[in-house]
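Yeah, one chain of the complex is gone here, protein chain that is, but the others are all in their spots.
Then we have chain A:
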Amino acid sequence: MASLSEEVLLVVKKVRQRKQDGTLYLMAERIAWGPEGKDRFSVSHLYADIRCQKISPDGKAKIQLQLVLHTGDSTTFHFSNDSTALKDREAAKELLQQLLPKFKKKANKELEEKNRMLQEDPVLFQLYKDLVVSQVISADEFWANRLGDTNHADPSLSNNKQEVGISGAFLADIRPQTDGCNGLRYNLTADIIESIFRTYPTVKQKYCENVPHNLTEKEFWTRFFQSHYFHRDRINTGTQDIFSECAKQDEKGLKSMVVQGVKNPLVDLLSLEDKTLDEGYGVCTTASTSNPNRTVKDSSNSAIIKRFNHHSAMVLAAGSIELAQSSETSSTDGNSRDSDFFQPPVKKVRLQETMEYEDLQGENRPKTVALNLKKSDRYAHGPVPLQSQHYTTSQEIINSVNNIRDEMLNYKPNLSQVLSNTTASSAIAALSSGGVLMKAATQQAINQMVPSEVQGELKHLYAAAGELLRHFWTCFPVNTPFLEEKVLKMKSNLERFQMTKLCPFQEKIQRQYLSTNLTGHLEEMLQAAYSKFHVWQTRRMLRKT
């Protein structure tokens, strides 16, 4: 049945698939279903292939679970054990819910990476089209060593991946839909939940406090959507609401942000005006908005505005946490922490930025950052470990310079070992244009002789052939059965390439009366591969017999 090493996490009996009874298995890396009485799986999906799971709404007669794959296909399981169907389904769902995200990330990451590589590298993309799309080799083969390459070659890149920010509109994505019978449905995905948690840490805290001991997950989110907290225009009135505290904490957070003030003095509206008129002077402007007795509508409006500012600030902060941390640690600029008071006058810098007319300035020098050092000696010497090191003293340097000078003075060409006159002149002739060794120079004319379209095609052919040959040659030395298999396949790939790509091209250039010489080198390369293959094959035959 399944390979021995596979761990079975859950077994659910009496599950129908395509009107056939059977058993559902959830394994460590895949989900599988086998019909009753048979000991093989007729359905098996790797978790990584599954895009999402869907369940039939509560109250429906059939209790079902549907898996949607990345390819767009879907498989539906019907839980048919009357008494425990719902429970079975929930168990399967819960487990999948935990398992899927783990694999999803991996799959997504790989897909993204492949996509990115294809997008960034047009040559690779062309190659992909030539080889994979035209089915010369399979996609897996194509990627087999490419992805590996990048991962190994540039580990810093993959480790140092950038944190993905949060969409500003994640709440908009959960717009409720009416389900037709006076209810509302909210679509919540793992991504959205994560966004909510990252943007509103207080909600996460509440979640950790209450789920699952006080509330089920579903109840928690139901309450969340009912709360004023979610509806930004509702004013906090109820006190038993578990989210009222969140709102209060948010407000506190907002206040503390406001109290902290702004770093850029040019946007500080408080210090903008040199002098506000004394109390009592000035023309009274329209009624002050901070009036305590405002209508409910007014304060709900201002609540929306506050919430929007808060939301945007939080979204922004959630995206920049990583950055802030990294910049924190990298502030090793020779200034110790205690020199904070010696900060550059931010204001002055900003002012100079605003009054700079770069086009009026003469030379546009590249902007440099001035070092701001309080203890310049510390910067100059740095924390050097105390150890004896080899230094060349100036005396040593002077000596060696003198030595070299002496040698140069005494230099005498060794005339017995130079070329004879005739050989030298023939070498020069051979290397001059028109000479034997410079024939290639005439081939430059190919640029003009061959139409650019054919040139482009030739380039693609070279790239594709190169790729295939690379695959072929990496199989040597053939010392495993796998490689053996591969080298056979590669050879047939090469042959197929020659048949489907190279030959038509050759015919084409013949029709256009171009020199067939164009593909000569390609053919040579292929021939080299074939002969290598033959050598290997005959040797293998010999060994076998």
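Basically, a contact is a pair of C-beta atoms (placed from the backbone, for glycine too) under 8 Å apart; a residue touches a chain by one contact, two chains touch by 3 or more; residues count from 1.
Just so it is clear, contacts and distances are computed from a predicted model.
Engineer: Hey, which one's the missing chain according to UniProt: "glutaminase", "V-type proton ATPase subunit a", "5-taurinomethyluridine-[tRNA] synthase subunit GTPB3, mitochondrial" or "General transcription and DNA repair factor IIH helicase subunit XPD"?
Structural biologist: "General transcription and DNA repair factor IIH helicase subunit XPD"
Engineer: Who touches the missing chain here, A:Pro101, A:Gly165, A:Pro201 or A:Gly435?
Structural biologist: If we include the chain that is not displayed, A:Gly165 is the one touching it.
Engineer: Out of A:Glu273, A:Glu407 or A:Glu453, which touches the unshown chain?
Structural biologist: The one listed residue touching the chain not shown is A:Glu273.
Engineer: If the hidden chain were put back, which of A:Thr71, A:Asn264, A:Ser452 or A:Asn479 would touch it?
Structural biologist: Only one of A:Thr71, A:Asn264, A:Ser452 or A:Asn479 touches the chain omitted from view, namely A:Asn264.
Engineer: List the residues of chain A that touch the chain left out of this view.
Structural biologist: Missing-chain contacts on chain A: residues 165, 167-169, 171-172, 175, 232-233, 254, 257-259, 261-275, 277-284, 286-291, 293, 297-298, 300-302, 304-306, 308-309, 312-313, 315-316, 319-320, 347-348, 351-352, 354-355, 357-362, 364.
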